[in-house]
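Of the protein chains in this complex, one is absent; all others appear in place.
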Amino acid sequence: MSAPNIQTEARLWLAQRVSAMVLAVCIAVHLGTIVYAVRGGLSAAEIIGRVAGSEAWFAFYSVFVIAVTVHAPIGLRAILNEMTKLPKTRVDLLCFLAAVLLAYLGLKVAWRFYMLGGA
Amino acid sequence: MSGDTLTVSVWRGDGDVGRYQEFEVPRQESQTVLDVVTYIQRHIDPTLSYRFACRVGVCGSCAMTVNGKPRWTCRTHVSKVAGDGRLEVAPLRNLQVIKDLSVDMTDFFDKWARAEGRFQGAQTRDDDFAQVSPDSPKRRRASAGIECIGCGVCYASCDVVAWNQDYLGPAALNRAWTLVNDVRDIADKQRLKAVAGDAGCHACHSQQGCVERCVKHLNPTQSIAGLKRATALAALKGELE
Partner (left out) sequence: MKAGHRDHPNYWAFVLHRVSGVLLALFLPVHFQVLYLAIKKASAFDGFLAWAEMPMVKLAETVLILLLAAHLTGGLRLLALEFLPWRDGQKTIVALTGGISLVIGLVYLLNAA
């Protein structure tokens, strides 16, 4: 590899930390919701009743998914670069695809839950 | 506890090829690991290669891997590390072995240079002395990391060094942080460029092996955290281009 772009590396590091801060809040809410909802067993009606059609929950889960989309691929990138012999450009491509996959699947399910309220 | 003799496995070899060789060394009171290695060379096998200079914990040249941990052999008492009467002595990790227990420190010191670890001032001999208050926050941060003697123990303790051969390592980054906090130094801009990114401070995972093992009780992880913040701020401003 020629000289890596130092500034991009430093910004990726910062992006992972900032997304981590967002995730910390999201995961605390997520864990709280899970523990609260799981009491007395889960039911489809209960979950759909809470989430479907709610702008607040849709916004929450969208932010959650986007933060994960930033956070996880940067972490995987560091691990693949350290622990495998894959070329760095290949690792970058893989992690970009991972980000696209996470964003697509995550936002799709958030949208579907939201739309259950209107349908 | 140990008997009259100590069973010592010593790494023998050049470069990557080698094996452990066993020696029986008589136990002595207040015996250090360096004493043991010296005994082997003087009384059993004069071809054993190792490095030392001061023998009293000042120079930092006798660091080796003792029972799996990087240590200064001159400051490591046998009684502390060989409770079962066995000792394993190997060269420092993460450095090319020259022969037996001697490693090539070239990479280690080249990385200090790459991290802009050299002081660069603007004043001449005609200027007056710089006035730096020992209580100022910057000077306190510089002083916290300044006592490094370059023994390589932190470098050998770090898995990021093992996994990423370009990584500058704890000692070089700690050195850079002391200079970033030296108000007389004028090379911060290029220094921050030199220490940022995935070969620099941002590769550190805060495993803190360096903190755990540093014989001088320095804290490279703390220094590197300071560099992470300083360089990330510079990257936001576009100053690392």
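A and B label the chains in the order they appear, each numbered from 1.
Keep this in mind: a contact is a pair of C-beta atoms (placed from the backbone, for glycine too) under 8 Å apart; a residue touches a chain by one contact, two chains touch by 3 or more.
For clarity, every value in this text was computed on a predicted model and none was experimentally measured.
Peer 1: Considering the whole complex rather than only what is displayed, give the residues of subunit A touching the chain that is not shown.
Peer 2: 17, 20-21, 23-24, 27-28, 30-31, 34-36, 38-39, 41-45, 47-48, 68, 72, 75-76, 79, 98, 101-102, 105-106, 108-109, 112-113, 116
Peer 1: Which parts of subunit B are in contact with the chain that was left out?
Peer 2: 11, 65, 67-70, 88, 90, 93, 156-159, 205-209, 211-213, 219, 221-222, 225, 228-229
By our rule, only the chains that are shown with their structure count from here on.
Peer 1: How many angstrom lie between the CA centroids of subunit A and subunit B, rounded to a whole number?
Peer 2: About 39 Å, centre to centre.
Peer 1: Along subunit B, where are the residues that touch subunit A in the complex?
Peer 2: Contact set of subunit B toward subunit A: 160, 163-164, 193, 196-200, 202-203, 228, 231-232, 234-236, 238, 240-241.
Peer 1: With touch defined as at the start, can you tell me which subunit A residues reach subunit B in the complex?
Peer 2: Touching subunit B: residues 4-7, 9-11, 13-14, 17, 78, 81-83 of subunit A.
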